[in-house]
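In this view, the complex is presented without one of its protein chains, the others remaining in place.
Right, chain A next:
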């Protein structure tokens, strides 16, 4: 795999494939989808979240606990699928969808996302922000409309929120440059998603970090 000066579409597809491989190993739910009309493809994940007041419980495997520790030292047994971490009182189930597409104009990956209640009612951006980690909120609330826009999904043609890609190069370049300096292959998608994910409430389990760079 060659690291070009830019992040080309081939590298995008390759890195997504590697990312999905690891996702399958830990049951993180990412899949690749292709468009019927062209060879374009994207990576996507859907997850359900229960929201009750200020606490959020996740349905699904807790990959964080499962995979980053040596087998003999596992702290706790892995959570069963659909086991709730806490009892929710006044609850709402929200479906989040995250799509990772390639932007030819910016030559970077772009994160599309949307959320809706199970009855199909879409969440507003404001509702989504309540799931965003505090540390990002202050910064993003100052002007989320500068950094998050609603756009038509290039392949599905439906409205999604989009984390604007114009600054992606700025924070990814140091990571990529550094990886070349130390002669290590870094999975661009993994690195990038680990950074932007939390800003929109997407958790990228720690076990990807071991798979993010191959050096050992």
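In the analysis below, contacts are C-beta pairs under 8 Å (C-beta built on N, C-alpha and C of every residue); 3 or more make two chains touch, one makes a residue touch a chain; residues count from 1.
The rule we apply is simple: contacts and distances are computed from a predicted model.
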item: Missing subunit (named according to UniProt) among the choices "Ubiquitin-like protein ATG12", "Acetolactate synthase", "Calcineurin B homologous protein 2" or "MAK16 protein"; value: "Ubiquitin-like protein ATG12"
item: Contact residue for the chain not shown (choose from A:120, A:157 or A:174); value: A:174
item: Touch list for chain A against the chain that is not drawn; value: 68-69, 73, 133-136, 138-140, 142-143, 146-147, 164, 167, 170-171, 173-175, 177-179, 182, 184, 186-187, 190-191, 194-195, 197-199, 203-204, 206, 208-210, 212-213
